[in-house]
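For this depiction, one protein chain was excluded, whereas all remaining protein chains were kept in their positions.
We just call them A and B in the order they show up, numbering each chain from 1.
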Amino acid sequence: MDFNTKFTPHTWPDHPEQATMEGKNKVVGFWIFLACEVVLFASLFATYLALKNKGPAGMEFTTQGLFELPLAFAMTMLLLTSSLTSVYAIYHMRNFNFKGMQTWLAITLALGLGFLALEIYEFNHYVHLGFTFNQSAFATAFYSLVGTHGFHVTLGLVWIGTLMIRNAKRGLNLYNAPKFFVAALYWHFIDVVWVFIFTVVYLMGVIG
Amino acid sequence: MSSYTQKKGFGAAVWDYITTVDHKKLAVMYLLAGTLFFAIAGFEALLMRIQLMKPNNDFVSAGFFNELLTMHGTTMLFLAATPLLFAFMNMLVPLQIGARDVAFPFLNSLGFWLFFLGAVFLHLSFFMGGAPDAGWTSYASLSLYSPGHGIDFYVLGLQISGAGTLISGLNFIVTIITMRAPGMTFMRMPLFTWTALVSSALILFAFPPLTIGLLMMLFDRMFGGNFFDHTMGGNTVIWEHLFWIFGHPEVYILVLPAFGLFSEIIPAFSRKRLFGYSSMVFATILIGFLGFMVWAHHMFTVGLGPTANAIFAVATMAIAVPTGMKVFNWILTIWGGSIKVTTPMLYALGFIPSFVAGGVTGVMQASAPLDYQLHDSYFIVAHFHYVIVGGIVTALFGSAHFYWPIFFNRMLNETLGKITFWVFFIGFHLTFFLQHFLGLMGMPRRVFTYMEGQGWDQFNYISTIGALMMGVGVILMVINCLMSIKGKPAGRDPWGDGRTLEWSIPQPIPFYNFRQTPLVRGLDPWWIEKQEGNKEVTFAEPLGDIHMPNNSAIPFVISLGMFIAAFGALYNPDADKPWSIYVLIIGLAITFGAMIARSVKDDHGFHLHKEEILEIEEHLYGKGGNK
């Protein structure tokens, strides 16, 4: 199937992201890339666990004293919801409903921005308490792990945003369908990583 | 359309290589870049050996010796062996599976340029205030203590070139999964392709820990992070774990494709299919899997406790089993065959005993209590050089001879090749065999000098002579390569014993590789066709239009931006270099600008029409010729 073919909802294939060789490669390749990202985050998690609550003699900061579950829970909810909205977006993409896809992606973006705003607020709050990046090994590990996730969220937002703007005028075709699909996949991955951060850093930090 | 057949000027040719996405041209570039860095690292080794030729020598200073040993190790593993193997993977994998290119030609080019510019960046350290000097392992306490920017060059250079390696690895996996020709099932893939697949998977899982480790070191050195500062609660052993979780699989990343190359050479020159193909595949996967379970055997003396040491000792020994399976399968391939002792075969034959010798010393070091004595002594130096030179370098040299006609449509001189082999091979054993005993006699590794009267003088002297012989061998090899420029075209299947698809393609190989996609009817498809008396492989499709990717300068620009940004990042902590932040911003702007350009401009590739194909083939092979 050609990139330039014009489609109607009837002729649009069931799996537009895999209808071309390029699309198929992209999806397979992206799954493999995500596997690699898993190892990346695993290394960060392991380091965080090793350095949790470790600092110079007499350090006052601990996970129990520092983290606030309600805030982390709000962030989790925002990101989980955004994952759901991105599912809707891909649903509409598969049904050749460009408008619907753009709308749901916009909602996803808004939720993602909300998450990011809360994260920035949270970091800012900690820094004001004196828990800066250089304060202890615990601080360095915490900011590196959560910050790397935050960096991924930012990248995801820029990526989805760019895709929406770039394709706003030309609608769906077999060239950009895999791009939307893969971006959504990336967004789900970010979400899954956050679930682990919520559990390992916040829940286990405050309760465990 | 005639642009494919015209001769190009020099500038145009350079531009063509900078922008190319053709896996064959990238393979040649990997080959050249890898050879360059191999020569540099080899030269560094010679300087070290000359320094150690006699006790109390002052040929190089203590500090410079540490720079040499660091750069020798780093360069050989990351910037010489890896790209040289990538050269073969790039060239052979698409040809062996019957594909017209890799899955992501653009990424293939990006991977090369990231690797190359990262490598150049690392080497510029010699001229910009000193190279890294904490060993290729760069253990955290020493690397944080090390003054100057040497370690920063290491961190940033490896980060960039590592990203390139990772991208290439991902590309190979997808290529092998999705781009196989009809009939090329997984269990019909040539073993080299199998090893390329497993080794790429190892890259995928091994490089992220290194990336994180380097990032942590970057934070600690440049932004006041505390990962490895024990006074702030940090822990240097984390670096050792992360490094070896990467570092041990890295050895298998290199040695598995080397096994793969020999698994192509040995059957070809024994005229016999690979003995126990399926068990070879199984052993490859098993080695790759076990490769991730054994990293702590590099850390037996760190004090992880007896339980960890015992577990990792036994796990490490287990790797000997699949490796042994491979060795016996190679020998049984030779058994009952018809052996033609060409230069590549000579390397394969030299490889088996050398590699086995390196492997068994590995089992000795896996014995944790014994390793307390052997660790960080010259014994380990001997061991890993037996594995790396005896296993990987012989594979690279042997397959350079074997695949030279695929790369350049020329043969290397056989007589000179055999002389090279003997000079290099004898030099190699002379250099490293005695180092086992130096280690047992108490000589620690990474020493820039040693005192008289410790009983090490004679062996060190002999070892240096061996190293010089290896140097002569490498020079002979390069001369042979240069001489081949003037040689006659080799033509299709010049060894006469080719078995796999890459030998079935007429020479010179057109840029689209296969005019028609081949139909694979079994293991060793070209052998099958030849046995049935066919002059051509069976095709899976009629002659038609071919879709090919466009060239692009963007990968080069993205990498160049990273290269520039790295200088900014490197000098950013220095108070007296306020300009560095602008360099960093400009570099990142170039990179992101190029990425945006790539996203905004659609790239659909182009179609090569039937008539154009015929015209190109007529130009390449003459009228009506070579069908």
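The criterion applied here is as follows: contacts are C-beta pairs under 8 Å (C-beta built on N, C-alpha and C of every residue); 3 or more make two chains touch, one makes a residue touch a chain.
Just so it is clear, contacts and distances are computed from a predicted model.
Considering only "Protocatechuate 4,5-dioxygenase, beta chain", "Cytochrome c oxidase subunit 2", "ABC transporter substrate-binding protein" or "Ribulose bisphosphate carboxylase small subunit", the record for the omitted chain gives "Cytochrome c oxidase subunit 2", by its UniProt protein name. Partner chains of the missing chain, restricted to those shown and counted over the full complex, are B. Contact with the chain that does not appear here is found for just one residue of B:Phe243, B:Phe262, B:Tyr450 or B:Phe567, B:Tyr450.
Screening B:Met222, B:Met293 or B:Ile426 against the full complex identifies B:Ile426 as the residue touching the chain left out.
Between the chain not shown and the residues B:Met76, B:Ala134, B:Ile167 or B:Leu214, the one that touches is B:Ala134. Within the whole complex, the absent chain has one touching residue among B:Ala45, B:Met325 or B:Val537, and that is B:Met325. Taking the complete complex into account, residues 61-63, 65-66, 69, 133-135, 139, 141-142, 145-146, 230, 234-237, 270-273, 275-279, 301-303, 305-306, 309-310, 313-314, 317-318, 320-321, 324-325, 327-329, 331-332, 334-341, 349, 352-353, 356-357, 360-361, 363-364, 366-373, 375-377, 418, 422, 425-426, 429-430, 433-434, 437, 440-442, 444-451, 453-455, 458-459, 462, 531 of subunit B touch the chain not shown.
One rule holds in what follows: only the chains that are shown with their structure count from here on.
Residue ranges on subunit A touching subunit B, taken from their complex, read 3-4, 21, 24-25, 28-29, 32-33, 35-37, 39-40, 42-44, 46-47, 50-51, 54-56, 59, 133-141, 144, 162, 166, 175. By the touch criterion stated above, subunit B contacts subunit A in their complex at residues 103-104, 166, 170-171, 173-174, 177-179, 204-205, 207-209, 211-213, 215-216, 219-220, 223-227, 229, 231-235, 238, 241-242, 245, 596, 599-600, 602, 604.
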